[in-house]
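Please see the structure below; I have some questions.
For this depiction, one protein chain was excluded, whereas all remaining protein chains were kept in their positions.
Letters A, B and C mark the chains in the order given here, with residues in each chain numbered from 1 onward.
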Amino acid sequence: MATVPAVVDNSLEDPRRRAPLVLGENDFTTVTEKVCAIAERPRPPREWYIAFAISASLAAVLLAMLGHLFLTGIGVWGLNMPVAWGFDITNFVFWVGIGHAGTLISAILFLFRQKWRTAINRFAESMTIFAVICAGLFPAVHVGRPWLAYWLFPLPNQMQMWPNFRSPLLWDVFAVSTYFTVSLLFWYVGMIPDLATLRDRATTRIRSVVYGILSLGWRGSGRHWHRYERAYLLLAALATPLVLSVHSVVSFDFAVSQLPGWHTTIFPPYFVAGAIFGGFAMVLTLLIPIRSYLDLGELVTTRHLENMAKIVLATGMMVGYAYGMEFFIAWYSGNPYESFAFVNRALGPYAWAYWTMIFCNVIAPQLLWWRRARTTPWMLWGVAVLVNVGMWFERFVIIVTSLSRDYLPSSWGYFKPTWVDLLTLAGSFGLFFMLFLLFLRFVPMFAIAEVKSVMPAGGLEIGPHHGHGQYWGEIPHQHDRQFGEEGA
Amino acid sequence: MSGENGKRAHWRSLDELADTPEFRELVSAEFPGLEEDIADPATRREFVKILGASLGMVGLTSCRWPKEMILPFASQPAGRAPGVAVQYATAMELCGATVGLLVTSYDGRPVKIEGNPLHPASLGAASAPAQAAVLELYDPARSRQPVRREGGKEARQSWEDFDAFATPHFNGLRASRGRGLAILSEASSSPTLARLRVGLVEALPEARWYGWEPLSRDNELEGARLAFGRSVRGVPDLSRARVIVSLDGDLLAGHPDALRLAREFAATRRGDGGEMNRLFAAEPVPSVTGAAADHRLALAAGSIPALASSIAAGLAAHGVAVPEALRKPARALDARAERFAAAAAADLAVARGRSLIVAGPRQPAEVHALAWILNEALGAFGATLRAVDDPDGDRESHVQSVTGLAGRLRAGEVETLLILGGNAAYDAPADLGLADLIGRARVSIHLSLHDNETSRRCAWHVPRAHFLESWGDARAWDGTVSVQQPLIEALYGGRTPLELVAALSGARVESARDLVRATPTDGSGSPLGEAGWRRALHDGVVEGSGLPPVRVSVRAEAAGPVAARLGVGAGRGTEAVFLADASVHDGRFANNAWLQELPDPITRVTWDNAALVGPATAAELGVRHGEMVALTAGERSIEIAACVVPGVAEGVIGLPLGYGRRAAGPVGDGVGFDVYPLRVSEAPHAVKVDVRGLGRSYVLASTQDHHAIDAIGMEERGRRIGELIVEAEWAEYRRDPDAIRRERHEPKPLALFGELEYGGDHQWGMTIDLSACIGCNACAVACQAENNIPVVGKKQVARGREMHWIRVDRYFKGSPEAPAVAFQPVACQHCENAPCESVCPVAATVHSSEGLNSMVYNRCVGTRYCSNNCPYKVRRFNYFNYFKRTSQVEKMAFNPDVTVRARGVMEKCTFCVQRIESVKIAAKNERRPIADGAIVPACAQTCPTEAIVFGDLRDPSSRVSQLHRHPRAYSLLAELNVQPRNRYLAKLRNPSSGAEEA
Amino acid sequence: MTSGSPPRLLFPKWTNWIRPALAAVFVITPAYLVLLVWLGASPQSTDVGYAPVQPVAYSHALHAGELGIDCRYCHTTVETAAHAAVPPTQTCMNCHAKIRTESPKLIAVRESHATGMPVPWVRVHDLPDYVHFNHSAHVKRGVGCVECHGRVDKMEVVTQVEPLSMGWCLDCHRDPDARLRPPDAVTTMDWVAPEDPEAYGKQLRVARNINPPTDCGACHR
Partner (left out) sequence: MSEPRLSVVAEGPKLYGLLAEFDSVGKLLAAAERVREAGFTRFDAHSPIPVHGLDEAMGIRPSRLPLLVLGGGASGLGAGLLLQWWTNAVDYPFMISGKPLFGLPAAIPVTFELTILLSALGVVGGLVVANGWPQFHHPLFASERFRRATTDRFFVSVEAADPRFELETVRGLLESAGASHVEEVED
């Protein structure tokens, strides 16, 4: 099997000389070994425990805050009458947004046959699941009487009442729950072969039982692979419009309303772009440290990082464009309320939030025009973190500034978060990282089978290809091989 | 779930209820609504909560609600049906003048107070304090037992104990012909009390009777004496007045007859009769009256006499027969004041016989005298003003009286001091040190609702029966007598001044009812006959009891001294003016949470008073909004937060009285700042002070401009006001009434889909006339009482969580020094295309077939999305369970027809759907149509100026339909095409063509 | 890696039976839960049949049934007020001052009459406080007592016979015809429509212009 020395920089995109996606002295055996070893360690390193302890205790704080909230009332948050939504919905939109990169990477890049996705999709998909869990939490607890939140579902009842399907919030309910279900299926289906690998490598009884059950009896059968690939392709095809719809629907919460600053048609595309932007940033934020800590440079190569950096830059530009366009339309519409809403954003009491957002989402990503920034992990990471901050503030700005000053100056107000608001936000991060650390601990963090299938040895001399890391009509492995030989 | 809502309880009688142990326990429970600590993490309770949280989430399931009892009467009084509202007429006296009331009572508990349409001082309207009295009645902090204080020890006593002390003591006093007995009474117009006083003087000739009222109208009386040598009071009649000049007057709010005056004033502000009055107001601090004026002059109180004399001079110039002495202005004023005086004089002269000059209680006697003189010269008597004999005319002024008492106490000449009501220890002139002198009397007895500052200085505190619990009578400003009849058996026992005085004078101890019954009130000289009595109780007024007008004429020699004293200069330095507070008046209502939370009409500040300063003066003094300042007058000094308000005259600081109470009760204690220490007997209305900023800042909880607004906000607000409050000048409007509609043209935006048809037999709608609204806030309290609206407390208001369903927005226009003020009451607009409805995921707010935007509390899950989408921001959210600590006794104030909202539920104006439904059902039961005006929401019902009109839009002849079509009618934010059912009528102003805005 | 590791664990053959089992679980469990909640939580099963013990063993079967006393003799306010007043002790004593003066069943009544303390009846038909029901509105339109309270004249102990749930109210408010009768017959327990109730009720409804509101505000205020 041809292999490539690690020294090769595969981040050049040269159509004639397609670079390999896995570097180093790697074959199926070693790749499997590398990935599984992480999940198979009898006990993870101390760092893992430290990280877990921190995030778990934050998650506990979240629980306490929710308890406090349920027992006392929404008033424990800083909300008031003009500003009836604050951190709660901001966090919701933020987390849903984070989720999107996962589906995007696994589904859309898949359909576009971006084979480099294989190294990061498991990662991103897991992130999606956890982010959506965090997101789903907020709509559920933000209501004044959470114990009645089930009224949002069309369940028959003695009142003979049904929910109001004209309400964007109800659309959210369906969108988010569908999104969660489909992402979960997609994630799990994608994991079956790898779970089987873990099962077959299992050395302890408990592991073989658990992985045995989870892998549903996978044995790499050709017939199974055949259906499996088709199913995966279909799921991808379904997930793609879904992911676009979900954030569009979330944006309807605002776009459909009356409020200056919310009531704009640009929201759906703008939100989707923002979601991808933030999502990729989050992938990078998580991936880069782990990559260096576990020394996974050969699987997650600089090329992967650079590709993601490019997407961040591109979506960042879109978001920046949207910011500008909002202002233009506000001015061009000639609607005084609309124009004031935006002037107020930039110069009003919440200017600090607005300019934080602009700096993080528009200025910072400009670094990525510079190749050094794209290929230097720590720089890229810095940008990614800023983008995460920026995207949270974007939602905060949209929601809070618009609400705080709407039509009647008499009812203008100002929102100040309380300690509960802040701890709840922190807690949601705790929950997210806790779940993520568990994932690192027990599940193969790379789609092993997929990674293998984009390795030279995975290629073959003849036959058409469908899906799953391979590409119709294209014959990449030859290139890889030549390149490999030259590189050698 | 339903457990969270208040339970309707039935019981036989109140004393039975009062006997249950949990009642006692609940009564002693803390006052509710003040939820500050709920959001406060520090408390242990909170911490435990957080720990128990996870469990709590499990426990939130609902099963069958608790077993409910039905306790029917053992034997039912005739004509009493459980759960059926009955109205009784009674009256509330405030500072010696009465307003007639109708009190709605369910199962024997009064729940709602409204004005008595038959009463001349009410005409169906009721002021905010009057309506809030129902909360005062159920105030758990009211004292329940006599208290005895001796050598720093205090002991609760039974009534028997008190009588055991009082009877022999009073006998002793009678034996000594009342030597050493002093009685200090709050102002009272009660004919019965007057009658008993006579008896008392006979029985105890050496007893001395003193009166004290911190906000008295003595100067007015003094002025009359000056002008006529006779103690008369003026009863203005604004319905005929075309030009009104108010010299620091308080016609529309503070005046004892304000409700009637406001009605008459507004009647000619609508510009419909082809006529419109014009109001000139000069005042140091913006008041409701000033806000309603066409020309308002912000002028230090000390300069108003000079202004008055300039006006007199101006009138003389216009050929009005002004006495020689008054034909020259006393001294020069600044240009603005001069223009104002000139314009006022000109208009007064033109409208001779239909003009009126009134002076306010803060102004010295000579200004009042001048007003009398000029009114006579202008032929106001019999037209816009009538003089009647003051029922208690020969009394000395309150300040003299209380000073005299202080003197005798100091001299140790007072053995027994009996204080009937009031709170002299708190509000008497500071220089007298009355609080400490009370101790000099060997025996001091204080009769009052609360065990307040004065009670704590007295040997005995005797609980007073609330006016809704006791018999009495009192006169309105025009002298009309009303019988005050009890609505409910005294919750905690309690005596009335009548009973005490009767007991003191040794008259055979009768029930208060008999005392009242025996008083001749209708001028016939003999007690009312049975029929008359029943009639008086039913109507709430004693027919023919009004004071007859008297013919008076100005003494020639009066003009000279008056003119001489008008010239006295205002002097240097900052002038601190004492104001009656719109909520707590002189402090007596400090423990009333409804009033405490009621925003000040001008500053919109709740739960506080503050030193009101104009922007320019503030800049001069280097004082920020919300900064603590020290005010020093001589050796007296107070600290108070500054509140920068446009329209306060330069060099003036407004100090609302009645805050900083120390013994008001859990609600009122420590709220705001006590400014009485600056108030001294020789200058009870205004003092010169030195102002020093202290740098510390203080949170003023305001319901508008929740935080200091930045530049761009200000600018934008300025731009919008014109859109929101449409105004027109009377002259133009009269020329071309359609101009308003034309300029504003509300284009009917294209609908996305066919408009929905409303099937109902009626289509409810409302109009609010901005020309009539004077911003008095009565509607807000009416709504609060009618709809069980919770009180949330200062911290919550500061956070922006006030719950009022109808708020009176106040906007300033023009320069910060001389702003024009406009009020706009905003409640739910009941939009036909209501934005709130489509966003509610559970259909908790939907439209009724009669066009109401219904809010269904029990369906609401509390997403708050509706509020976000409401362009008017009129929805209110229960961020906490604001009724959590409401005691049983306070729950008696709940209106059983309105659901008590749970925590986490949105609420808003319903157009008083409970009233609509009850009228509809009754009509349908009797199979008769609903007459226009039969359904009146609480706000409209109590509006003194009838600015709010409600009715059926389907009936084209109904008043509301006509007003919807009125040329002044416009919809707020019409361009949103939400199709509000509530339309506003543009505000008309009537500036004099002569002067530019003064 | 695999070398040296112990022989792998093999699932026994029977584990393959999990498949049909799963299929069954996926079908049965949801069905069971739905039924459980549906039947268990409905007011039909939670509220109907509620018959608390009353302080006085008052038998409607005897008074309203055998003796045929009209409902309105005790519940005086049904036609005029929202509440159908439970009678004051006075009303009982009107007769029982003479009849059964010694009956032990009446001790509580006599006591109340003597002391003036009320008889603590237990509310049977108890609507949540956010529901504002008006008796007069229904009685005057000709909705018989029976429609909501059932054959009280046959009840020894008053029992709730209808769910009194919102849905149940709506059923009638949306289609009242079958439940309407001439107002003078409202208290007649065994009243039967002279013809097909639907048609007869329709006539009444049209004639008296009865249109029951389904607006939320009609009951929730």
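Keep in mind that, in the parts below, a contact is a pair of C-beta atoms (placed from the backbone, for glycine too) under 8 Å apart; a residue touches a chain by one contact, two chains touch by 3 or more.
Just so we're clear, the structure is a prediction, and the values are computed from it rather than from any experiment.
Peer 1: Which shown chains does the chain we cannot see touch?
Peer 2: Touch partners of the hidden chain, whole complex considered, are A, B, C.
Peer 1: Looking at the full complex, which residue from A:Phe92, A:Trp171 or A:Phe254 touches the chain that isn't shown here?
Peer 2: A:Trp171
Peer 1: Looking at the whole complex, which of B:Ala834, B:Ile935, B:Val960 or B:Leu988 touches the chain that is not displayed?
Peer 2: In the complete complex, the chain left out is touched by residue B:Ala834.
Peer 1: Of the listed residues A:Ser57, A:Thr181 or A:Ser333, which contacts the missing chain in the full complex?
Peer 2: A:Thr181
Peer 1: List the chain B residues touching the unshown chain?
Peer 2: Residues 751, 753-756, 758, 832-838, 843, 846-849, 979 of chain B touch the chain that is not shown.
Peer 1: What residue numbers in chain A mark contact with the hidden partner chain?
Peer 2: The list for chain A reads 27-29, 32, 154, 160-166, 168, 170-171, 174-175, 178, 181-182, 185-186, 189, 193, 196-197, 199-201, 212-213, 216-231, 234-235, 238-239, 241-242, 245, 249, 252, 448-450, 452-453, 457-466, 468-470.
Peer 1: List the residues of chain C that touch the chain left out of this view.
Peer 2: Contacting residues on chain C, toward the hidden partner: 2, 7-8, 10-16, 18-19, 22.
The rule is short, and it goes like this: only the chains that are shown with their structure count from here on.
Peer 1: Roughly how many whole angstrom separate the Cα centroids of chain B and chain C?
Peer 2: 47
Peer 1: Quick check on chain B: which residues sit in contact with 2+ other chains?
Peer 2: 1, 859
Peer 1: Spell out, as numbers or ranges, the residues of chain A touching 2 or more other chains.
Peer 2: 159, 161
Peer 1: Under the definition above, what is the set of chain A residues touching chain C in their complex?
Peer 2: 33, 156-161, 200-203, 205, 208-209, 212
Peer 1: Can you list the chain B residues touching chain C in their complex?
Peer 2: Answer in residue numbers: 1-2, 5-8, 11-12, 16, 63-65, 67-76, 81-84, 760, 846, 848-850, 852, 854, 856-859, 897-900, 910, 913-914, 916-917, 921, 924-925, 927.
Peer 1: Of all residues in chain C, which touch chain A in the complex?
Peer 2: 1-2, 5-6, 8-9, 11, 38, 41-43, 163, 165-168, 170
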